[in-house]
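The structure under discussion is supplied below as structure tokens; questions concerning it will follow.
As you look at this complex, bear in mind that one protein chain is not there, while each of the others sits in place.
Chains: A and B, in written order; residue numbering restarts at 1 for each.
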Amino acid sequence: MPFTLVLGGARSGKSSHAETLVQRAPAPWFYVATAQAHGAEHDAEMEERIAQHRARRGGDWVTIEAPHDLAGALGALPSGAPVLIDCLTLWLSNRMLADADPDLDSAILEAELLAHDGPVVAVSNEVGLGIVPDNALARRFRDAQGRLNQRLAALADEVALVVAGIPVKVK
Amino acid sequence: MPFTLVLGGARSGKSSHAETLVQRAPAPWFYVATAQAHGAEHDAEMEERIAQHRARRGGDWVTIEAPHDLAGALGALPSGAPVLIDCLTLWLSNRMLADADPDLDSAILEAELLAHDGPVVAVSNEVGLGIVPDNALARRFRDAQGRLNQRLAALADEVALVVAGIPVKVK
Partner (left out) sequence: MPFTLVLGGARSGKSSHAETLVQRAPAPWFYVATAQAHGAEHDAEMEERIAQHRARRGGDWVTIEAPHDLAGALGALPSGAPVLIDCLTLWLSNRMLADADPDLDSAILEAELLAHDGPVVAVSNEVGLGIVPDNALARRFRDAQGRLNQRLAALADEVALVVAGIPVKVK
């Protein structure tokens, strides 16, 4: 803590904004990456996206990969380290595809967020503003994402919704 | 009237926020429920969601079920009664599945909203911020929901968009 939640849609510029926020603290900055290519169709897109994000960040970032054990990654950070979690949506998706209980996972994550004594910025997608998905798993995911965002927004010192690259203050 | 419109996505916390708003008036509070399990696939999810909402509200609420005749339910309320309509999206969905004319229904609803002399809070989904749905009925629904939200927002004294549990003032 302090904890900032950065919400936004796909390609809204939320990661760039979150990087800017973390960089207000002195380097080195810790980047906890949750991305994991997990299906044949999405592989190439995801790898390209990861490479783009990595290229944009410079040499003062320490990257930690945590597609599943996000709480463990946070717990292993040096005291006071500024950290960017990018992003909670991919983490939640990885966890649900592994049949984890999203609410239990969220509770464990909250405890680690509260325990970390450096600034934390977490990126998460807002996914509930379209038509109800046909697919039952997509509906379950949408609900779990909404609950996670609510929990973390309640915990956060600041919440921003990024719209077309511009942060709108929510809290 | 006064009339407050609470917009938000799925699992955004809009119902909780709306309950808080209604409870600013003295009890008893009237809860007009529009939910109705209407298809085999969605039945269990919907019943669970209704049970959760009911459990969260306490004993000072009077529940009225109005999956179709929302205007009639509003018209039958005691004078001055504080009322929560939860939600317009399910009501609109029920009406369209019953082949009703959504614009005619909306006009009748508006007249009853204006006629009620107690505070009214209505919950509605924002559903137009995703990709165009493949399905023609989903597109028609999305359009009708957008038109309904515009009409009611024009009528409302206050409009809030709930993002991750936090109300953002729109009007």
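As a convention for this text, a contact is a pair of C-beta atoms (placed from the backbone, for glycine too) under 8 Å apart; a residue touches a chain by one contact, two chains touch by 3 or more.
Model, not experiment: these values are computed from the prediction.
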Of A:27, A:97 or A:164, the residue touching the omitted chain is A:164
May I ask which residue of B:15, B:34, B:106 or B:145 touches the chain that does not appear here?
B:145
Which of A:66, A:109, A:129 or A:159 touches the missing chain? It is A:129
Listed in rising order, the chain B residues that touch the chain left out are 5, 7, 9, 126-132, 134, 136, 139, 142-143, 145-147, 149-150, 152-154, 159, 161, 168, 170-171
Interface residues of chain A toward the undisplayed chain are 8-13, 41, 45, 126-131, 133, 135, 138, 141-142, 163-166, 168
